[in-house]
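Every protein chain except one is present and positioned as in the full complex.
Then we have subunit A:
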Amino acid sequence: MYRGREGQWAFFLHRLSGIAILLYLLIHVLNISAAMWGPEVSERLFAIEHTPIFRIGLVGVIAAVLYHALNGLRVILMDFTAWGVRLQRELWYGVWLLFALFFVPALIKIVPEILRTMGVI
């Protein structure tokens, strides 16, 4: 593994989260288009989305969308300002700060509900 620094990991996670979002979007579109075969098929497919494993996956989708959006803003600043590249490392830490700010409340709201349906709490 090449020992790159923050920029390499920012790029790597951006690519990974982008692929994850794309995959989710495909599943999502397929799921919705199942309505073509009537409400029974559609309902049965949507039931899968309420299984605990899928809901945990959706928490991952939230994380991917958040990171991709916030780091995307960082990329825009680097591409269109004279100072963005110079401050790329600080900007990346800013991305994580904002990420935590949005993601922690989402976790507090969602995770107990998932655990409740699983009967853990």
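Throughout what follows, a residue touches a chain if its C-beta (ideal position, glycine included) is under 8 Å from a C-beta of that chain, and two chains touch if they have at least 3 such contacts; residues count from 1.
One rule holds in what follows: contacts and distances are computed from a predicted model.
Student: Per UniProt, what's the omitted chain called: "Electron transfer flavoprotein subunit alpha", "Fluoride-specific ion channel FluC", "Succinate dehydrogenase iron-sulfur subunit" or "3-isopropylmalate dehydratase large subunit"?
Tutor: "Succinate dehydrogenase iron-sulfur subunit"
Student: Which listed residue, A:F11, A:W37 or A:F102, touches the chain dropped from view?
Tutor: Of these options, the touching residue for the absent chain is A:F11.
Student: For subunit A, which residues touch the unseen chain?
Tutor: 1-8, 10-12, 14-15, 75, 78-80, 84-86, 88
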